[in-house]
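The complex is shown incomplete by one protein chain, all other protein chains being positioned as in the whole.
Let's turn to subunit A:
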C-alpha cells in the first residue's frame, strides 16, 4: 500500500528524517508514536507530499511517486489526511465541506455526492449537522466532519496526525470511536497519536520514532509489555 525507503528530510540544516524505512500493508493500522519533535508529522506529511522528501523513495499503491513527474493532486486523491486542527473550510456548511472535493475534483454529480456525503455524516454520527457551519460545532464534531470529508474521496489509505490532541479530554472518545470503526471496516491507516489505549486496542503495529529514525517497531502487545530500545522504555514510562 505504502512503502518508504531510506527517506531523508531536511529543513535547511536540520536533519529531521534520517533514513526511514516503512511499509504499510493493505488494511493494516500502524500507530506511530514518539517524543515531540521526533519527526512524526514530517514523516506523515511526506507521505502525501505536503512536505517534499530530500532523499529516498516513496511508493504508493506499488508505484514510486516522483514529485517532478507525477501530478501530486492525483496521488493525494488516494491518501486521505486528518489534521490536528481539523482545517475544515469555515465558509462552507458541514455537508458542503464533505462534498467539495468529490464534486470539484472527482466530478461526481452533485446529487450523488450529497447522498454519499449524508451517508458519511451519518456514519460519523453527525447526520443532523449537514447544514450547520463548522464554527457551531464542538472540536470532536469538527474532527468527525474532517474524517468524513477525507473519506468522501474514497482514499485507499488514511493518515491521522494527532487527531485528538486539540480536543478537550471528554471529546477524545467520540473521535477514537469513529477511527476504531474505520479500522474495523478494513481501512488502511497510519495514525500519529498519544492515545496509548487506542494503540493497544486497534494497532496492528506500533512504530516508535526517535530523532528522525524508527528506533523500534512491533505488535502492540510486545512493544508495550517489553520495549527494547532505551528511548522507547523512557518514552513509555513517561506516557503510560
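Here, a residue touches a chain if its C-beta (ideal position, glycine included) is under 8 Å from a C-beta of that chain, and two chains touch if they have at least 3 such contacts; residues count from 1.
The rule is simple: contacts and distances are computed from a predicted model.
*Asks:* Which listed name, "Menaquinol-cytochrome c reductase cytochrome b subunit", "(2Fe-2S)-binding protein", "sn-glycerol-3-phosphate transport system permease protein UgpA" or "Polar amino acid ABC transporter inner membrane subunit", is the one UniProt assigns to the chain that has been left out?
*Replies:* Hidden chain identified via UniProt as "Polar amino acid ABC transporter inner membrane subunit".
*Asks:* So one chain is hidden, and I want to know which residue out of A:7, A:24, A:65 or A:150 touches that hidden chain in the complete assembly.
*Replies:* Of the candidates A:7, A:24, A:65 or A:150, A:150 is in touch with the missing chain.
*Asks:* Check each of A:2, A:46, A:65 or A:81 against the chain that is not shown and name the one that touches it.
*Replies:* From the options A:2, A:46, A:65 or A:81, the contact with the absent chain belongs to A:81.
*Asks:* Name, in rising order, the residues on subunit A that touch the hidden chain in the full complex.
*Replies:* Listed in rising order, the touching residues are 48, 50, 72-74, 76-77, 79-81, 83, 85, 87-91, 100-101, 104-106, 133, 146, 149-150, 153.
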